[in-house]
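Note that this complex is displayed minus one protein chain, with the remaining chains in position.
Lettered A, B, C, D, E, F and G in written order, each chain numbered from 1.
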Amino acid sequence: MGKPYVRLDKDNAVVLLVDHQTGLLSLVRDIDPDKFKNNVLALAAAAKYFNLPTILTTSFEEGPNGPLVPELKEMFPDAPYIARPGQINAWDNEDFVKAVKATGKKQIIIAGVVTEVCVAFPTLSALEEDFDVFVITDASGTFNHLTRDAAWQRMSSAGAQLMTWFGAAGELHRDWRNDIDGLGALFSQHIPDYRNLINSYIQNTTKK
Amino acid sequence: MGKPYVRLDKDNAVVLLVDHQTGLLSLVRDIDPDKFKNNVLALAAAAKYFNLPTILTTSFEEGPNGPLVPELKEMFPDAPYIARPGQINAWDNEDFVKAVKATGKKQIIIAGVVTEVCVAFPTLSALEEDFDVFVITDASGTFNHLTRDAAWQRMSSAGAQLMTWFGAAGELHRDWRNDIDGLGALFSQHIPDYRNLINSYIQNTTKK
Amino acid sequence: MGKPYVRLDKDNAVVLLVDHQTGLLSLVRDIDPDKFKNNVLALAAAAKYFNLPTILTTSFEEGPNGPLVPELKEMFPDAPYIARPGQINAWDNEDFVKAVKATGKKQIIIAGVVTEVCVAFPTLSALEEDFDVFVITDASGTFNHLTRDAAWQRMSSAGAQLMTWFGAAGELHRDWRNDIDGLGALFSQHIPDYRNLINSYIQNTTKK
Amino acid sequence: MGKPYVRLDKDNAVVLLVDHQTGLLSLVRDIDPDKFKNNVLALAAAAKYFNLPTILTTSFEEGPNGPLVPELKEMFPDAPYIARPGQINAWDNEDFVKAVKATGKKQIIIAGVVTEVCVAFPTLSALEEDFDVFVITDASGTFNHLTRDAAWQRMSSAGAQLMTWFGAAGELHRDWRNDIDGLGALFSQHIPDYRNLINSYIQNTTKK
Amino acid sequence: MGKPYVRLDKDNAVVLLVDHQTGLLSLVRDIDPDKFKNNVLALAAAAKYFNLPTILTTSFEEGPNGPLVPELKEMFPDAPYIARPGQINAWDNEDFVKAVKATGKKQIIIAGVVTEVCVAFPTLSALEEDFDVFVITDASGTFNHLTRDAAWQRMSSAGAQLMTWFGAAGELHRDWRNDIDGLGALFSQHIPDYRNLINSYIQNTTKK
Amino acid sequence: MGKPYVRLDKDNAVVLLVDHQTGLLSLVRDIDPDKFKNNVLALAAAAKYFNLPTILTTSFEEGPNGPLVPELKEMFPDAPYIARPGQINAWDNEDFVKAVKATGKKQIIIAGVVTEVCVAFPTLSALEEDFDVFVITDASGTFNHLTRDAAWQRMSSAGAQLMTWFGAAGELHRDWRNDIDGLGALFSQHIPDYRNLINSYIQNTTKK
Amino acid sequence: MGKPYVRLDKDNAVVLLVDHQTGLLSLVRDIDPDKFKNNVLALAAAAKYFNLPTILTTSFEEGPNGPLVPELKEMFPDAPYIARPGQINAWDNEDFVKAVKATGKKQIIIAGVVTEVCVAFPTLSALEEDFDVFVITDASGTFNHLTRDAAWQRMSSAGAQLMTWFGAAGELHRDWRNDIDGLGALFSQHIPDYRNLINSYIQNTTKK
Partner (left out) sequence: MGKPYVRLDKDNAVVLLVDHQTGLLSLVRDIDPDKFKNNVLALAAAAKYFNLPTILTTSFEEGPNGPLVPELKEMFPDAPYIARPGQINAWDNEDFVKAVKATGKKQIIIAGVVTEVCVAFPTLSALEEDFDVFVITDASGTFNHLTRDAAWQRMSSAGAQLMTWFGAAGELHRDWRNDIDGLGALFSQHIPDYRNLINSYIQNTTKK
């Protein structure tokens, strides 16, 4: 028999956004800041669009790491928000794990800063507890390509699936007939090339 | 015992060309457009050369995604052509799967746009149903290298074999004695360096 | 005597935005689309912030080149807008040159798509008529790095000054004491790293 | 007064294609072979489109350098064709210079292999004789980026203008109203992204 | 059941620094020398900070390979120091293996020069003897990226975990509450961006 | 129990050099020609130094693929030399497989041009027959990085070990005490940085 | 007559360090942070070694730009230190220009963050007043390579000389016989490869 395809399911997935803090973001150099900001906001917008339970966590936000980026706070005013008192691996924080388990979901979509620590550690912990983990690689950042490559290899070897926000959105949505306008708007707002296609299309089909 | 070598067999392979549409192609930035166009046409030409059953599919071609690139339509006028009404994963479309299964082949050669969605999703679905899947990486394109790397890792971890159109052609042909001129022409039309070798050779061996 | 420093002067500068059209943008591959979009909007925002007269022009916007990106249209509803009937070099269009000269400014800030045509041609024409030309390189795009390098060299050899939107904004502003909040907002909205600095700063200085 | 803009003029330009030979092309590694082949053919097609006198020359084509690429021979069956008996700088060959001067043109459009020799030497010679020289950088190739950068700098310092085939075509054409279909076809055949725009456009505007 | 997370434990880990010699370092070209030096010293500082037993070894240090870099010698004056008389794989040296086993630790943290030999060979040997091996990729260097990629793939396929000094430090520390100042100093001394965050923070919070 | 370390053994290894032909080499663009030539000759020299049985094979050497590079022919005048009449996968050629099996070795060291065909196909075939296969990645070349990455992933997933000539030489030698001068000469002739170390060393230690 | 060589002269040079502030440094992405920090400190150390008058200036250091990096403050406790109240171009600040002119030097060595603003503006101003300006490119940083290239071109076209800290040190020193140990120490502390050479040398020449 073939290998089962563990596929994102919008009724069974929770999103974890780990340590996207204003100070820590200055450490991210494996992806350009314009693009990275866009990816993080796109993932957040996708989480909202699919109504996925979302959990925010930060590390030492009173210190140099800085506060969570305000945009995320505003988008998820009612989400569980765990300001960890010291645990580097968010999964070592009881409240965080409780919040995850309270959702009842078995699929974890995770992104964070920096990849090899804030993303990799909870990923490996969650895999150990039999969650399916989908790492949103392009909404996670770290010091350089070498570090990223090593972190991806470690997570992938342990069973995590490497994805991007666009791939995750496509897998969650399944069928455009579920809703064209909403998903189209999500893509248009976060993919300039896609927006251009739409704007050309609108002109061409309406100009007569 | 050693590991079995699952090898492309021209009597057992079907080619799936997924969403090579004029609009979607503007999203492809992990490979240069001249080279990408050449690779897609080379794969199509190889499919024809080996008489492989070929299936075309598109997503929303009436909208901004745009029509299938005309060259492909012209090369495969009689191929099954599934314009999907909404399914993002082509394998979620019954007609598409029926068309694949109707060929009776157990080896799938797949390429498409964008890699992490239009290629990866049906690849993972087909692996689940015990097909052997050969991803033609250089006739598949996506947003950037990060996305490509993540998609490749996901498909490879699930058991897909990563190939290129040239490697696939070589593996399908097996022996030059089956036909020298035809394969030579295929290579000459799609590999400038190879064409140069042939043109130098012709001059050198005929000039006396 | 030293060489005179020809310096941007907000009372003597006009901004030319040339052919930022939804179709043509799909040709731009020397800069990532997220970053390019951000740079173009940043330049436009700077033009507004400094109240610089701004002129929009397009080439064949009814055809495949597509319409001007809607954001620019919305930002400059009252700007001269020259939809050129055919001239490739905007400077060959009388209305365009008239619009430029009507501003009475002698410094031209120019950006467009694609660099070696839509930017380079009017740049060379304007230099011939003794304007000072400042090319906003990061809000101009083209096919690839080779093309960009050649275009830059041609324009620079002819006397154009190569700048970026950030450098131009700094040179136009001269002194933060003219207005801190406005320029700070411009930077914060278009430079994620800068926004992070500000958000960290706000937290750190107000939290007590 | 401003600096005169020396601008390509289709009534005053001659195209020189230097040593695009099947053997020498294997030395070109500063540009991908798919893209390079496309650029050379695009320049040749532009020369034909604008009816520019075109001169072909080769170096030692009986030996390992190999014959001129057959496509160029076929496109210009009646062009002056100077198979140089030994001169490395084509301008050292009397017949070649005579052919150039016989055209009566003062603008030289030149491309060849390899850039720092076959292009740079005649470029510097022609500049000395007061020709305007436009180097088509993307239809010229050489060993690597370092070599290219040095060759460009040498030619540019001597007064050559660095261009690309697309920029040259735009500058020669001046106005789309001179002919839309012909230039559109040239672009569509050699710029996949542009072809996609056109194909999307056709569908969108005709489908109702 | 999920896959167990084999996690660095400061009470069960030993650090092996293999062949960081002044001559061999001139072979390292897959990472810039400034950054590489910093990473090696950071790993060494982390080893000291966590009081991990550390073992130094060199290959032929009397010859062209040169002596161990003096900084490492000074940091670990009392560490076992095995100047191997000839074994290329340090694990083939009995004294070295004895020193490792004498620590009683089952987790090996390893880095060295060059990656595919001095790191990979003992890594594969230690895995065979059932140690958990954590390769500190950014404190290991070799000739070029191709070589690095091949070496990483070989080690990862054999079960080694690829990490970086920063990730290892985070995993060893577990919780900032164990000690903030010490770990903060380690990061500040080896990550310029982090030091900047701290210096900005100090000013902002104390200036009033 | 840990995973067995399958380690190169000079008494149990055979070297296969596949299709390093003068024409095919013009296709190799994933590695610079100077470096590639050096790596191939270094692998050949290592094969000779360790007295490993070596087998040469070519594909269609009378045609455009060209003859085997003369240096290899000269280094191995008595090696089995199989000029394949048509088989693309050398393992499909009976004489070739017979020659391999006649050596009685169970470890295959393989390199060739192009990687995804001439190296990958026999690698996968040999793995199926339970050989251990060590791919010398840096003496194998192909069209571009994308192709290389896909080929490496396919071979590695099937169980091949990815190495380089330097790593293989180190693993075969085991201990410098077996012979210092010979291995030193091998490295000095093929690693300029190593040669420099030795030349500096000689001067410094002898100058008194 | 040839062109005069305007050469750095330690008796006629002043060093300007502009806006190396902890916040602004997070904007620098055209050079790695480890390397950039090293270059800035190396330039500062060279300034001290050659006893060059050095002037520090910052922009808004109370705000998000952050304080001058502490290392620089400590190295130059008695240097003129101009915290500019708002001028973006340091040369627009009277105190700064006075401090420069008070040194009586006619050669300016300048570095800063970001290149196209904080370095380029005073460079262009100083050239206008007939100073010779030497830009230390590797101790200056900015957003990305595109920005850097444009800024370099602008400054170079205006007559600035582009250098690096190492080149400047060599040109200032003129002759090793002026002092071997001091310059050697400067290089050893800031160039790991050089330090390795020295350490190998010491061992090799002293070990007997």
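The rule is short, and it goes like this: a contact is a pair of C-beta atoms (placed from the backbone, for glycine too) under 8 Å apart; a residue touches a chain by one contact, two chains touch by 3 or more.
These numbers were taken from a predicted model, which means no experiment stands behind them.
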Contact partner of the left-out chain, one of F:F36, F:F76 or F:W91: F:F36
Chain B, residues in touch with the chain not shown (by the definition above): 197, 200-201, 204-205, 207
Where the missing chain touches chain D, by residue: 23, 26-27, 59-60, 63-66, 85-89, 92, 114, 116-117, 120-121, 124-131, 143, 146-147, 149-151, 153-154, 157-159
Those residues of chain F which, in the complete complex, touch the missing chain: 22-23, 25-26, 32-38, 61-62, 64, 66-67, 69-70, 191-193, 195-197, 199-200, 203-204, 207
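The criterion applied here is as follows: only the chains that are shown with their structure count from here on.
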C-E or B-D - the one linked by more C-beta pairs in contact: B-D
Recurring contact interface, reference C-G, options A-D, E-G or E-F [over half identical by residue number]: E-F
Separation of chain D from chain G, taking each centre as the mean of its C-alpha atoms, in whole Å: 43
Inter-centroid spacing, chain E versus chain A (mean Cα positions, whole Å): 31
Sites on chain E at which at least two other chains make contact: 23, 26, 64, 66, 191, 193, 196-197, 200-201, 204, 207
